[in-house]
Structure formats: structure tokens, C-alpha cells
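So the structure is just underneath, and the comments pick up after that.
All protein chains of the complex are present and in place, except for one that has been dropped.
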Amino acid sequence: MPVMMTAQELNDFMGQVFQQVADDFNVDHVGEGEVTMRLLVSDKHLRPGGTVSGPSMFGLADVAAYIVTLSQIGPQALAVTTNCSIDFMRKPAADVPLIAKARLLKLGKQLSVTDVLLYSEGMDAPVARASLTYAIPPRPIG
Amino acid sequence: MPVMMTAQELNDFMGQVFQQVADDFNVDHVGEGEVTMRLLVSDKHLRPGGTVSGPSMFGLADVAAYIVTLSQIGPQALAVTTNCSIDFMRKPAADVPLIAKARLLKLGKQLSVTDVLLYSEGMDAPVARASLTYAIPPRPIG
Amino acid sequence: MPVMMTAQELNDFMGQVFQQVADDFNVDHVGEGEVTMRLLVSDKHLRPGGTVSGPSMFGLADVAAYIVTLSQIGPQALAVTTNCSIDFMRKPAADVPLIAKARLLKLGKQLSVTDVLLYSEGMDAPVARASLTYAIPPRPIG
Partner (left out) sequence: MPVMMTAQELNDFMGQVFQQVADDFNVDHVGEGEVTMRLLVSDKHLRPGGTVSGPSMFGLADVAAYIVTLSQIGPQALAVTTNCSIDFMRKPAADVPLIAKARLLKLGKQLSVTDVLLYSEGMDAPVARASLTYAIPPRPIG
């Protein structure tokens, strides 16, 4: 499927619909069914011991799945997460951005399914993996 | 298994190890393998449209699984989440606390498994369900 | 919601739509949003070491989620599993039936979400837990 929104359009859309947190995220690259984006890690995302909190990792995976879905269907603020499975595999670094590589595995009429790998920037091994299902509101025909 | 920490002790321990977020949470009740706790919902937990954010719901489920595990093994700051599966089922209310009812299903030497149901206070139907696995650090014998 | 099919009707329906495996299962009890059913464990369900195989446990959880969904919407052969998360917690016994206690947490227009606990008959601690989402085909109105 062709890409329907550019990285810039997705960043702008995030700024409109997620005002409270949009400054924490940036869409770096959009490909066909693929998005790379980042969490700009700051104090509010950290836990004692110098690591990124679980909710911050979940939040990045969740936004990445939303963004890669929108990149293929256009701006649909009302898509909502219905399920997430996440494995925390390694301790993320506290002082670098967290990178999400999201891949859309299915885009149906009612549901999308996305795989996400999270990395601390500059590290080869992923810190977490997640898969997320979004429910997509009915779309107008044509 | 007998309860090893009271609600007060668990609240105090959260204040020590999760300083940044401990004020958001409160342990209400501890039973045998069961904990009820709450997220005191405030602006930072909300999303446009008047609902609680996904990361906030995940965060409450995650803390509740941690707390019910500690209630049975004592204070072990180093227990870490290895897996979470969460289903978002209904839209939470923005203006009431979010309640977690956590039930410990397994407490092994290396892993605990917990089921959590999340409710908007005063509502009968759960807004989300989650199951979480914690890896438990080796414990001294005796 | 009221129950729309009895245990007998559900057993009969399984016999029609799952001819190949229906004899392995029995619906014991149907309540409001709750079903208890069993897998009659035989050689084909076992693994060396005297335990029930993972696919057999998955299969029972999957059928139980289907049956508890049908108990509330009536016979809909076309409901399909979209997601399952399952935790294997203890080794099931090889020589007793495996019991599933399924509880419907959500019944929406398009999706149902069910929690299932699996037990070896006669044991108190669950051997596995699962949560399953079913996609429900559009239903005629009225």
C-alpha cells in the first residue's frame, strides 16, 4: 500500500491530537508499512538506577503503532489501542533517545496489527519488543 | 502464603523506590495474594477527549503487579517486569481514580504471574485487563 | 446479559461445527458471562514426561472463549480468534481432565474479550491463564 502521510505530516498531526506529549516524540522516517520514530528521553521518563520507565517504553511502542497505521490510512484521530503484548528484554540507557522501529503486519477494515522493536540509540540489541492491535473507525468509501 | 507487608509498608516502600511517581498511587488493601490500589488521576494522566492515557493504565497495572508480588516476598526493589499483555476494553472516566485489583496467580522462585483488572471508580465493568510477569532476583534461603 | 444458549445447546453446536475435535470437549456449566468446560485428556494430548501439551492447553482456552462468547450472542460459527496471550504456570497432570473457567470481560459489537483459567481437575492452583479476543461477524438487527 502507498504511504498516505509524510513524516512531517505525521509530526504535525501528533502535535494537534496529542498536545500534552507530542514534544516528547519525533517521527524520523516513514516507508511502506514501516515507521522509525524516537522518544526524546528526559527526567520524567526515568526510573532510579538510570533507566527508562516501563510506561515510557509502552508509550513509545503505542504511539509508533498508531503512527504507522495512520501513515497508511491517513489522519484518523479516533483509532484506539485494543491490545498490547510487550516483552522487556534489556535495560535501556537513560541518556540517549529510545528508538522505535514499527512494522505494520496487517491493515484490515477494522483492525491493524503492528510489530515494534525498541532500541536505545546506538545499541544493536533491542531493549523491548511489542505487538499492538488498533481498532480503526469505519472509513468513508471512495 | 502469608502476607509479608501491610498496605502501609507497601506505600512507604513505593515512596522510597519510586519517588518520582509514588504520590500518584495508593495501596488501599492487601489480602492473601491480592491487592487493591489506585491511581489518583490528574492532568498529566489524561488524553484529549477526557480519558486516561494508555501509558497511565499500563503504569497502574504494572505497579499493582509489583506490589502484589512484594506483598508475598517482602521488599525487593530489583524485581523487574519481563512481560505484559493488556487489553483496553472501555474508555476510562477522566475525573475519578482508576482502581486496580491485582491477583497473584503464581509465585515461583524466578517468576511471578499476576492478573490485573482496572476499573474507573464507581463503575462495574472493567476498563482494561492485564497480565504481567515479574522476574524475581534470587532470594537468600531461610 | 441473559444467557442465550444452554450447556446442551453449546455441546450440540460444537458437535456440528468442530466435528473433528468436539468429542474431546464438554461444556459443564453456563452462567451469566461464565462457562466451565473440560478437555477429556487422552494420549494424543500428552507429551513425554506425563503432561498435557501446550497446543492442547491453548486449544481448550480457545474453545472456552468461543463458547462463552456464543453463550451470549447465540450460534455464530464464524466468530474467529484474533489474539491470545497465554501464561503456562504449572505442569498439568496427564491422567485427569483439564478444566477451563472462562469469564467474558467484554462483549462489544465487533470484539469479545475473555479471561480463562485452566486447572487440572482436583487441583487448586491454575496450570495456565489466557486472555483471548474474538472478532464477531456483524449481527442482524432485532
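Each chain carries a letter (A, B and C) given by its place in the written order, and its residues are counted from 1.
Here, contacts are C-beta pairs under 8 Å (C-beta built on N, C-alpha and C of every residue); 3 or more make two chains touch, one makes a residue touch a chain.
Only a predicted model underlies this, so the values are computations on that prediction, with no experimental measurement involved.
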(request) Can you pull out the displayed chains that the omitted chain is in contact with? (result) A, B, C
(message) If I consider the whole complex, including the chain that's not displayed, which of B:Thr36, B:Thr69, B:Asn83 or B:Thr114 touches that chain?
(response) B:Asn83
(request) Would you write out the residues of chain B that touch the absent chain, in ascending order? (result) 82-83, 85, 110-111, 133, 135
(message) Across the whole complex, list the residues on chain C that are touched by the chain not included here.
(response) 17-20, 44, 46-48, 53-56, 58-59, 62, 80-89
(message) Take the complete complex as the reference. Which residues in chain A touch the chain that isn't displayed?
(response) 85, 87, 89-90, 105-106, 108, 113, 115, 117, 125-126, 129, 131, 133
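In this section, only the chains that are shown with their structure count from here on.
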(request) If you connect every pair of chains that touch, what shape comes out? Choose line, ring, star, complete or other. (result) complete
(request) Mind checking the centre-to-centre distance between chain B and chain C? Centres are C-alpha means, answer in whole Å. (result) 28
(request) Let me have the rounded angstrom distance from the C-alpha centre of chain A over to the C-alpha centre of chain B, please. (result) 24
(request) Provide the list of chain C residues touching at least two other chains, using ranges where the numbers run on. (result) 85, 133
